[in-house]
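What follows is a set of notes on a single structure, which appears directly below.
Removed: one protein chain of the complex. Kept in place: all other protein chains.
Up next, chain A:
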């Protein structure tokens, strides 16, 4: 019986060998994949096992951590004034994942980032608990609060940029949400989450970065810049050859003007009263490809604008017909822009033609506040020459001084702006979007703030909705908040 016994012994050996091979496969070959699977809650458990670092605005943390009991996760994220800061921070929820800065800077916040390796190693020897680093933002709390309060319970968004550096000063989206409400993983958290996720108002959407709107008349400053850059117009006060009514090229449709006196109006006058015909004509003369060129220099059609949260690409169609291009030149047809994009347009003009790359994380620090990374302002492009930029500035100041943007006037300060009322919906049935873009100047001629405001829907009757009436006061409040800090 010994021969079969030896074979059985071999068979048992093979069984053990199979197990040994399997464990090597699981724990060596597949280990990485299994340990990071989305079903693997260990990833999140580790994420919330230590106190997260904070997101800081002007020295004050706008986030915090609270110990939770009876849960898989030891720490829960808390937010101070969550509604106000949600478009900046995003959320970090034990149950529902994380977004925006909370997600993008997760490595720093949890302390797992490779750049914190040294801190972790030191901590291992000194016995200190692992801590997260901090994210220091560029935001201006006064501007943020002013925008949030002025928008009130209306649906809309505000983006404000420091044109000189590209630093984002305000990023507001309303109606907002309080990320604290679903930061944990209890039943209440789930209820709050479901409510927000399915809300008709799309509370969770960051409208300032992640929603595109037809920019309407505010786009006319881009058309003006293109006309000047491509030498279609040289003197902004010279009359243009725009007939009244202006028929869209290749069609029999006349371009509707809400303003009067647009026939042969100069560029300056046309911007002041917002003549559609003049700018459609200009756009057509610049030609589609050159319009695209200028729009892209301002940041359109770029799906890689990371601040570091990625903004949706704003669109200026590259393949549309001639009449489409004419309509797009006044920000209609299929032109679409995020509030951030329009703030970038304004900032580039206010900064004498130099577009700085927008950003909102100024510094990353280690738990002990040592600097890990500091953002250096970068030039993104030059959509127009300094001389042309000043011409557009002159026209925008005129809009505020004598034209449709009067509501943005600030005493003793030079302010340039442009209103917009964008129609949308089939047959323009839906309520129009009210836009306003503007910048304010310091006495030395530089500009500390460029702002774009969009108000999506309001209770005001349709006729009353206009960029000047609704959106301009919001922009004004933001500019004042920024200027207030400078005296």
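Assume contacts are C-beta pairs under 8 Å (C-beta built on N, C-alpha and C of every residue); 3 or more make two chains touch, one makes a residue touch a chain; residues count from 1.
Keep this in mind: contacts and distances are computed from a predicted model.
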| item | value |
| --- | --- |
| From "Cell division protein FtsW", "Alpha-ketoacid dehydrogenase subunit beta", "Phenylacetate-coenzyme A ligase" or "Phosphate transport system permease protein", the hidden chain's UniProt protein name | "Cell division protein FtsW" |
| Hidden partner chain, touching residue among A:18, A:238 or A:371 | A:18 |
| Residue, one of A:30, A:237, A:253 or A:368, that touches the chain absent here | A:30 |
| Interface with the unshown chain - residue positions in chain A | 1-9, 11-13, 15-16, 18-20, 22-24, 26-28, 30-35, 37, 39-42, 45, 70, 72 |
